[in-house]
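Left out: one protein chain. Kept in place: all the others.
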Amino acid sequence: MSLSPEQIAEISTARAAQSQTVRPTVPELESLLYQALPVLDHGFVRVIDYMGNDAAIVQAARVSYGRGTKKVSEDRGLIRYLMRHRHTTPFEMCEIKFHVKLPIFVARQWIRHRTASVNEISGRYSILDKEYYIPAPEQLAAQSHDNRQGRGATLQGVEAARVLELLRDDADTCYAHYEDMLNADPEGNPMDPERDGLARELARMNLTLNTYTQWYWKIDLHNLMHFLSLRADGHAQYEIRVYAEEMLKVLKAWVPATFEAFCDYRLGGASFSAKDLDVIKALIAGKPAVQEDSGLSKREWAELMARLGR
Amino acid sequence: MSLSPEQIAEISTARAAQSQTVRPTVPELESLLYQALPVLDHGFVRVIDYMGNDAAIVQAARVSYGRGTKKVSEDRGLIRYLMRHRHTTPFEMCEIKFHVKLPIFVARQWIRHRTASVNEISGRYSILDKEYYIPAPEQLAAQSHDNRQGRGATLQGVEAARVLELLRDDADTCYAHYEDMLNADPEGNPMDPERDGLARELARMNLTLNTYTQWYWKIDLHNLMHFLSLRADGHAQYEIRVYAEEMLKVLKAWVPATFEAFCDYRLGGASFSAKDLDVIKALIAGKPAVQEDSGLSKREWAELMARLGR
Amino acid sequence: MSLSPEQIAEISTARAAQSQTVRPTVPELESLLYQALPVLDHGFVRVIDYMGNDAAIVQAARVSYGRGTKKVSEDRGLIRYLMRHRHTTPFEMCEIKFHVKLPIFVARQWIRHRTASVNEISGRYSILDKEYYIPAPEQLAAQSHDNRQGRGATLQGVEAARVLELLRDDADTCYAHYEDMLNADPEGNPMDPERDGLARELARMNLTLNTYTQWYWKIDLHNLMHFLSLRADGHAQYEIRVYAEEMLKVLKAWVPATFEAFCDYRLGGASFSAKDLDVIKALIAGKPAVQEDSGLSKREWAELMARLGR
Partner (left out) sequence: MSLSPEQIAEISTARAAQSQTVRPTVPELESLLYQALPVLDHGFVRVIDYMGNDAAIVQAARVSYGRGTKKVSEDRGLIRYLMRHRHTTPFEMCEIKFHVKLPIFVARQWIRHRTASVNEISGRYSILDKEYYIPAPEQLAAQSHDNRQGRGATLQGVEAARVLELLRDDADTCYAHYEDMLNADPEGNPMDPERDGLARELARMNLTLNTYTQWYWKIDLHNLMHFLSLRADGHAQYEIRVYAEEMLKVLKAWVPATFEAFCDYRLGGASFSAKDLDVIKALIAGKPAVQEDSGLSKREWAELMARLGR
């Protein structure tokens, strides 16, 4: 991770500015606020602001159920109930804002989550920094042979070294030519006063997809959990999963009861079809169950057995 | 407005609970927090939580424009620029949560704004309070003769008294029968132990549309301004406009620079078509301009002249 | 259901207007198009337009997977795969538009689904028809004793008759006074030329919540299935569930492969938490499993056993 000296100074200043508020606060999250949590070789996740806590979810749920239900359940049980029955609107009552630095190819996956607000650094206005993602050697995975989108064994030795060299050289070359075409230093001043630089909005097309970008990203808790359930999952690409994993730590600090229910029901849970349920019931009843009679395809059967740990 | 004693006590407790935070705070809004701003005869708007301030908008805009632009404009000018050019995403970086009590027919208009989060009291779970909206005499408007959705002159004397009596009597009767069908006190206990009460989810259909409901409503600043530009407008129905007007006071306390730009560009501004612009340019040039040659219909011409104060 | 003669004529005209198209068409849905499917005593659902079919989902999914996967799976298997793994975006590629007539208290639940487009008849512009929902006797359920939002046994005899009379009388009275205050016939012409009528936007507040309204409602297939999974569910209120059930018939005619997968994975499926899965695995292994050791509350245990049919 590389924060600029200005960014480090900004973080110190922001963290020093204590104010009084009558809003709900979460001390565990306050201590993380503004801090850069490092991800990959140059990326980070920073919490910039938040609104609400576990109690705000309960408060919103209770307005729905009205005065008669105040005594019904204590907070943790209610939060588990909401999560189990996918009563999602109370979780929308909390909001969080992140500052994230991430490679462009990761940003392209991330932005597919539409119910969030984003302000990204613009390559039309600004000259992008010379920072790009190079995988750590243990992440240099081969293409999986049996899964079209998966990773297989890690490349070794000469093979791995060659890949790293190609990635590094091409990113370096492309960035050098980007600078050259721009004919500008990072402040936008011409390097060679004799010639015009290519427009920024054009020159950027020469950069490689591992170049880092950054953005402010604001989302409500319900949609954050949807993002995390997909991106902290084992099927997610490693390079986005590591961001999701840092954000899980933030979730735990922010809304611990919700985090616990989320881990139990979403991250650790599973869904089954009607046909799957028939198989499960048969297995529990001690009856034989085989793929051929189940109405499931071979692939569906294999996925079911995997989820049942068989 | 009628807050229950429990609600008044809750507000005091919430306002007394001061915490330290490193988040941006807005003292002018803190002093409004949790307070019920009365609207109509029993309604209110309360700010429950907020996130961000004018500076957060600037901060988000600047990440888009990058380091080179830090000096370009000071904050107020930048906010005016964003508003003028409808660069809306930085305004999404602020969020606010309200608790609102409002008549059901107003709630039906309000909910058409989809980009917000809502938790409403549910008539399936809870027994709704006996509170309904009766217009103040000066709001008892006749149907407009020349505008299908507008209000005309105020009803007077016997006519007005009769309308008020009808509204009051019908709401009273319907509520009394609601209670009777429910066979339950506000806590849900049977009044006549000898018989079953009708299900809440059915009994509620007997209530009139002026019955009050309440909800938590959370929205980002961009979408709040869109809501306010439509609902604080003169074409909005009075009964929703008064809510919007209270929320304008909240906006002013929360993000004063944004509020100023919003008043100038949205509330006080106007849009013109290409044909309108041709007329305006002709008028400025001192040329004669008449509807017949303008390409505008009579109605369009009249609307244009009205916006030009002619 | 009561269609006006104009509406019946419009439907005939629309159904007679055959055109040629190169778009994908679905003959089974074409035969339903514009027809009113009756719901409740005066309501209906009509399909007004549609876009896409099962093949459009497959086509969109295959652009994601690229040329290499054309042979991988046949369509039905791919649609089941998408449903199972909640790859929801291909289902967004189909769209459908309904015309629905429904009681206002049902419309208030329905509108909470935000990712749809709606145009509703406006009580500010129009005079609403004298039509309101009165439950069939077998739907006059008592409040459930053990479920705050549920229905219990059906009211009988005198009790039931009394409820029906109250509902009918109050709706009649409120509507009569609505007309009286408006002082207008359904075309908006004054009944008593000597006096002004109350503005429509005010008079409507006197109507009861079982008054019928109508709207155009347009939604994509993914969000339609989300709506149906919640509203065709046994926990949904009967009065909205019957609409969902008619729409399931539409779904079956429109996208049969998707309908089949939806029934298997959503309507007939179930989700389990990590703790639930531990219990299921123990049961399959023939080990004893009791609530006390499971980490589940009594309620959670009961819900789990119910889903396992025990």
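All chains are identified by letter, namely A, B and C, in their written order; residue positions are counted from 1 within each chain.
Just so we're on the same page, a contact is a pair of C-beta atoms (placed from the backbone, for glycine too) under 8 Å apart; a residue touches a chain by one contact, two chains touch by 3 or more.
This is a predicted model, so every value here is computed, not measured.
Across the complete structure, the visible chains that the omitted chain touches are A, B, C. Among the residues C:Leu37, C:Ile79, C:Val106 or C:Ile127, only C:Ile127 touches the chain that is left out of the figure. For chain C, the residues touching the absent chain in the complete assembly are 14-25, 30, 33-34, 49-52, 56, 59-61, 63-69, 89-90, 92-93, 95, 97, 99, 117-122, 125-127, 186-188, 214-216, 218, 220. Taking the complete complex into account, residues 65, 68-69, 72, 77, 80-81, 84, 89, 112, 148, 263-265, 267-277, 280-281, 283-284, 286, 297, 299-300, 303, 307-310 of chain B touch the chain not shown.
Against the chain not shown here, chain A presents residues 103-105, 107-108, 111-112, 114-115, 118, 122-125, 133, 135, 139-144, 148-153, 155, 159, 163, 166-167, 170-171, 173-174, 177, 180-182, 184, 195-202, 204-210, 237, 239.
The working rule: only the chains that are shown with their structure count from here on.
Centroids of chain B and chain C (each the mean of its C-alpha atoms) stand 28 Å apart.
Each chain gets a centre from the mean of its Cα atoms; for chain A and chain C, those two points are 34 Å apart. Put simply, the C-alpha centre of chain A and that of chain B have 34 angstrom between them. For chain C, residues touching at least two other chains, in rising order: 112, 148.
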